[in-house]
Every structure is written in C-alpha cells, then in structure tokens.
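With one protein chain removed, the remaining protein chains of the complex are shown where they sit.
Which chain is which? They are A and B, in the order written, and residues in each are numbered from 1.
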Amino acid sequence: MSAIAINPVYRVVRFYEAPIGKKAIMALTGVVLFGYVVAHLVGNLQIYGDPQQINKYAALLHNPATSGLLWGARIALLLAVVMHIVASIQLWKLKNDARPVAYVKKDDAAATYASRTMMWSGPIVAAFVIFHVLHLTVGAVVPLQEIAPNEPNVRANVIAGFSNPAISAFYILAIALLCIHLYHGLWSMFQSLGFSHPRYTPKLKKGAAIFAILIAIGNCSIPVAVMVGLVK
Amino acid sequence: MKIILHIWRQRNCKDKGKMTRYEVPNVNQEMSFLEMLDVLNEDLILKNEEPVAFDHDCREGICGTCGCMVNGMAHGPLPGTTLCQLHMRHFKEGDELYLEPWRAAAFPVVKDLVVDRSAFDRIIAAGGYISVATGSAPDGNAVLVPKENAECSMDAAACIGCGACVAMCPNASAALFTGAKIAHLGLLPQGQPERDQRAIAMVAQARQELFGSCTNIGECEAVCPKEIKLEVIARMNGDFIRASLTGR
Partner (left out) sequence: MELNSNSPTGPIETRWERHRFNLKLVNPANKRKYNIIVVGSGLAGGSAAASLAELGYNVDCFCFQDSPRRAHSIAAQGGINAAKNYHNDGDSIYRLFYDTVKGGDFRARESNVHRLAGISLNIIDQCVAQGVPFAREYSGYLDNRSFGGAQVSRTFYARGQTGQQLLLGAYQALERQIGMGAVKMFPRTEMLDLIVVDGRARGIVTRNLITGTIESHFSDAVVLGTGGYGNVYYLSTNAKGCNATAIWRAHKRGALFANPCFTQIHPTCIPVSGEYQSKLTLMSESLRNDGRVWVPTTKRDKRVPSQIPEAERDYFLERKYPSFGNLVPRDVASRNAKAVCDEGRGVGESGLAVYLDFRDAIERLGASVIKERYGNLFDMYNRITGEDPYKEAMRIYPAMHYTMGGLWVDYNLMSNVPGLYVIGEANFSDHGANRLGASALMQGLADGYFVLPNTIGDYLASNKLEKVDSSHAAAREAESSVHAVTRKLLDAKGTRSVDSYHRELGKIMWEHCGMARNAEGLKQALALIPPLREQYWSDVKVLGAGEELNQSLEKAGRVADFFELAELMCRDALDRNESCGGHFREEYQTPEGEAARDDENFAYAAAWGFQGVGQPPVLHKEPLTFEYVHPSQRSYK
C-alpha cells in the first residue's frame, strides 16, 4: 500500500489512470452537458411565446458587453465535450483490450438498450451537435438572417431550417438518441460517483427516464410545430 | 433426452482452438450440468477421444471453481445458480448448447473450458484484507458491528470469485468482484483504517491486470450466482474517488 505523501501531479495521474477516474470525469462533464441541454431547451421553448421573445433572448446572449461570459461558457462547454469524448474513447479502447477474443455466442442478461448503445448514440449525437452548430450558429449550411449585428433572427432561422424535412428528420433522430443516451447517463452518473441505494436508485432510474423523455418531447416539439405550421 | 453441445476445444494457451460438436444421447433430467459433462467425458474416453477439460470442485455452488458460458450466459440460464447447481430439467430434448470458456484478457484460456483466474488473487493481494497479525486481536465483542452493516457486509462477502461477472461484462470488467471485497471490508468497523488505501490499491491492480472499465450495464449483477448487487460497485467508486481527493 502507498506511502502517506504523494506528489499532487502523480495523484491526478493515478486518479485519471484508473477507469473509475475516467468514469468520474465522464459523470462530471456529463452533469455540465446535461445542464446545457436543459438550459438550451428552456431557451428554445421561448419560440412558443411572443414572436419577438426568442430573438430578444438571443440578443441578450449576444450582447457585446457580456461576450466574455458567452465565450467563457462556450469554452467550458467545449472542454466538457472534449473531456467526455476523450474519456469515452479511452474507455472504449480499454474494453477492446480487455476482451481480445469475442464469444461465438453471446446473450444479454440485463443490459438495457440504452446502456449497450452508449458508444453509438454518443458519436451520432456529437455529429449532430457539429451540424447543429454549423447550421444555426455559424450559418455554414444556409445563410443566417440577422435583425442587426449581434442580433440574430433566431425565429426566422429556426423556421427556415425546420421547414426542410431532411433537417427536421435528422434533428428528431438525434434527439431520440440523445434521450436514450441521457437516460443511461443520468442515473449512471450517480453510480459512477459512488451513490447507490436500494431505495433511491430504482427511483433515480425512473426519474432519469421521465427526464429524458420530457427533454425529448420538448426538443422534438419545435420541428414538429414548424412543420405542421403551429410556429410561423 | 438428447442434448447437442458445441464446446470450445483448445489444447493449451498457445493453441488456436475451435468449437466442436458433440451429442449426448442419454441425458437424465435429474443430472446436474456437470454430471452431463461427466457422461460426455466417459463416452469420449471409451472412444479414445480426449475428455473435455473443465474446472469444478465442490459441486455445491460455493467454491467458485466451475463455470463457463452456456449459450452466451455465464453459468447458464438460471439466475443465482452456479453451473454445478444447474440441473438438466431446465433444458429440453434437442437443445443446442454452446459452451465457451470465460473470455477476458485477464483470464487466459488454459485448456478447453479452463481459464486462469489468478488475476483475482492478485487483486486481493493488493489490498483485499485487514492487516491483523495472528494473536493481536482484541475480544470478539470488543468491536460492535451494527446488525445491518454485518448483513450488508455478508451480502458482499458471499462472492465466490468464480469470474462470471467478468465473463458476462461487455467490458470484461472486474468491478463487481473488486467492489464486493471493498464493500465487505469497508462496511465493517474493523475495515476502516485501511479503507482508503485498499480502494486505491485494489482498483490500480485491477487496471494492471487488464480488466476493463465498468459502464454500469448490470450484466454482472444479473448472472452473479451469489446475486451480489451493483451497489458494491458504487461503493468502490465512492471509496476510490474519496480516497483520491482526500488523501494527503
């Protein structure tokens, strides 16, 4: 067993070297990303309000006086995404190293669809996020409309984007995967950080499912509303 | 009844190995699974074919020696049951069963269905104990253990070290095994002084043995013949994180 004083750098390395350390990082970055997903949804749902509301909200976010904050948040998010992805890739590699010879026949005893597909739902969601940023933030897919500099016409851009059925379909698919990803991630972050209790964990799993579904419904409602003409 | 078996045959660790088909024509439903393999082996010996090597010892579900994958499930289809306690009445005429050894980089195949699980011993040697030299113990009743702790500790201590958790885990992780020992000792007052070092040392050893990472899937819990709960893994995670953060 180890001696009492350990070099702090080594301590961090040792923590991260252990799969549990990586999982803890995934859980913590997962919390950040989950927080963003919720905040993003709250922002987006303003599209159902007064036609100017969401644009006002966008203008607030893009206010040049607080651009430092915006960029800070963006960098923090980016960092969380990168760490989440790097750790997941490392763990995925570990998985392959840990079982070099596969079974001829393998069944599942308890694995949920969500838990088994984390490694697929993750990258697809990531790809979607890149597309989504290019589409609605950068404007690389279709040119974005602006009311004034630093005042994007979000409402118009959203309606224009989701009027395209292909974009809407991709969006809905990605949200569905995100929902599955979130379900497993949400309860499993507690397990990864060391919380499990026979009374609370089953409730947590249920809560995670409800939350994931609510987020999916909230997000999917927007392209649907645009396509059926509820939001014009 | 007749049972058709596809068994992984591999002469030694260097051999490539392959699945081979066998038929066992006279399987009695009162037989245990291993007795069915005994019958097959007796038959093979009379036909001058080498019997199938498989690990087993107590045949009452407690030593943890036996076990293989049966149709992709560790210890076969019955929950909470080791292979030796699985009886043939749970199968039916003509069933085709695929028997494969536990597969993990940390469990190299020795021969046929026999694997080397000494990695588990090394995880225990890294810290899965309470350091008490013989003779130095106080009276048994000097340390009180709340009944609930004793019971939860016993739940975790029931682990038989069979390796089914690793075999079934899509990541070939030893988290349930390691967590069970950390929980067993960590739930008792006697286990507190070494709790932090234990978590760090055992987790590091598991990593070194090339076991994978736990991704909270729950396959291990589902096939554990002693029905050890995922809770022990959370406990291990918590102990490890706490020890990493608070260590001086």
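Throughout what follows, a residue touches a chain if its C-beta (ideal position, glycine included) is under 8 Å from a C-beta of that chain, and two chains touch if they have at least 3 such contacts.
Worth saying up front: this structure is predicted, and the values here are computed from it rather than measured.
Here is the thing to keep in mind: the chain we left out touches B in the whole complex.
Summary of contacts with the chain left out: across B:T81, B:Q197 or B:N216, the touching residue is B:T81. Residue B:V114 is the one among B:L97, B:V114 or B:L230 that touches the chain not shown.
Residues 11-12, 28, 30-32, 34-35, 38-39, 42, 45-46, 48-51, 53, 55-65, 81, 85, 87, 89, 110-111, 114, 116-118, 120-122, 124-141, 143-147, 150-151, 153-154, 157-158, 160-161, 184-185, 188, 190-191 are the ones on chain B that touch the missing chain.
Keep in mind that, in the parts below, only the chains that are shown with their structure count from here on.
Of all residues in chain A, only 1-2, 4-6, 11, 14-15, 17-24, 91, 94-95, 97-112, 115-116, 118, 184, 187-188, 190-198, 201 touch chain B in the complex they form. Chain B meets chain A in the complex at residues 6, 8, 19, 69, 71-74, 98, 100, 103-106, 127, 168, 170-173, 194, 197-198, 200-201, 203-204, 207, 210-219, 221-223, 229-231, 233-242, 244, 247-248.
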